[in-house]
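Notes follow the structure.
What you see is the complex with one protein chain gone and the rest in place.
Here is chain A:
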Amino acid sequence: MLFTSPLRYPLYQLGNPQLRIFRPNWFLTLVRPGKEQPPDTAQFRIPMEMTKCDVKNYLEKIYNVPVGAVRTRIQFGSNKKRNHLSQKVKQPDYKVAYVQLAQGQTFTFPDIFPEKDRTAAEGSVEEMQEKFLEDEKQKQKPDPRRGGVTEWFGL
């Protein structure tokens, strides 16, 4: 762990106020799990230098999230694809952390892109266009009075 602080803090002697602030230079990304996880598990992408204990302390101290257990793995980014110059293109490796929450808390990844009801506003151009397209489609459908029989034969 590297603590890089651009300021120079005054020299500390016993009794002085504690002025040093350590802010980690790491950022966690909460992701939607690819495979289904138990309800108390959250999945993060974390920097490679972080460890399980670091993740636990990070979440507990900064975000007040009660953490039960953390398991990590490193995902190898593929080196198989080649570009137009036939050079291998490497996708970056990343570390994934599975965090099990304590105190019976559960977490489900929210739906970030919900389906919107795309009805156009009254009297607008889009509504007229939609109606026109719907009429056209309705003209293409076969006659419902024939009860599903095709129009290949007959009068």
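Just so we're on the same page, a contact is a pair of C-beta atoms (placed from the backbone, for glycine too) under 8 Å apart; a residue touches a chain by one contact, two chains touch by 3 or more; residues count from 1.
Note that in this section contacts and distances are computed from a predicted model.
Per the UniProt record, the chain missing from the shown structure is "Mitochondrial ribosomal protein S30", taken from the list "Serine palmitoyltransferase 1", "Guanine nucleotide-binding protein subunit gamma", "Mitochondrial ribosomal protein S30" or "glutathione transferase". Between the chain not shown and the residues A:37, A:51 or A:72, the one that touches is A:37.
Of the listed positions A:89, A:102 or A:120, the one in contact with the omitted chain in the full complex is A:102.
If you put the missing chain back, the residues of chain A touching it would be 36-38, 40-41, 66, 68-69, 71, 100, 102-103.
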